[in-house]
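Every protein chain of the complex appears in place save one, which is left out.
Coming up: chain A.
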Amino acid sequence: MTAADVPIQPKKKGLTRRQKRRLSRGAQYVVFVAAVIAFAVSADWGRLKNQFAQWDIARQMFPDVITLALKNTVLYTVSGFAVGLALGMLIALMRLSSVGPYRWLAGIYIEIFRGLPALLIFIFIGVAVPLAFPGTEIVGGTYGKVALALGLVAAAYMAETIRAGIQAVPKGQMEAARSLGFSPARAMVSIIVPQAFRIILPPLTNELVLLFKDSSLVLFLGVTLEERELSKYGRDLASTTANSTPILVAGLCYLLVTIPLGFVVRRMEAKAQEAVR
């Protein structure tokens, strides 16, 4: 049978394609509604409300949950991000270096720190470092330790992002800069890196969101009352009040930051798409 013999409009037999498609979509709605109803009926709403939505408990969390816990979360995140960005930049440049050992070292770093759970690194910083170097204090106390631990994790991811961004800048840009008399280093700083950062702004912001959540791991360093961030604060209050409402409030505080950030990332990505044309 040649292609010309294949009937484009087969004889009507049972449902048409369009009818089948409509039926299948209808079935998906039915499944969805059934699942929602099953969940709503089976959950014990009364107990859930008692445990998670006690207004007076929620009210007594303010303003501390914002002025202390959220503030610390932001502080940990931003300092970790700063350390990660600086270290990530360094590792990305090492990864692109023409000197072999630099490339290997950067590669090893990335493989190790991408492969380890962030929790393990926090424990390592909190326990192993003071043991290994007795007497040395990481500057900034808990804040310094968090910045270092989060930074070490973030740097591995950011290094790969930055490297990809630098490589995404067309080769002609470096050639143009060199032909104007820029040294390789100066061309990198003045011409290539600024363009790379425009490309990687969305993934870097995503990394910020990830760090924001990972800052909860500070729990495992042992913190003073003033150093508590959202998760620790919520958990402490939950155990003193024997109620889970603080956990819910802490969760909402995270979303207060992560959802707008996610929105910003999507806007930037859409804009970048537009710019490419």
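Criterion: contacts are C-beta pairs under 8 Å (C-beta built on N, C-alpha and C of every residue); 3 or more make two chains touch, one makes a residue touch a chain; residues count from 1.
Assume contacts and distances are computed from a predicted model.
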item	value
"ABC-type Fe3+/spermidine/putrescine transport system ATPase subunit", "Xanthine dehydrogenase family protein subunit M", "ABC-type polar-amino-acid transporter" or "NADH-quinone oxidoreductase subunit F" - which is the UniProt name of the missing chain	"ABC-type polar-amino-acid transporter"
Option touching the unshown chain, where A:Tyr102, A:Phe124 or A:Phe182 are the choices	A:Phe182
Contact residue for the chain not shown (choose from A:Ser97, A:Gln173 or A:Thr240)	A:Gln173
Residue of A:Gly141, A:Pro194, A:Gly222 or A:Pro260 in touch with the missing chain, whole complex considered	A:Pro194
Hidden partner interface residues of chain A, rising order	170, 172-173, 175-183, 186, 190-191, 194-195, 198, 275
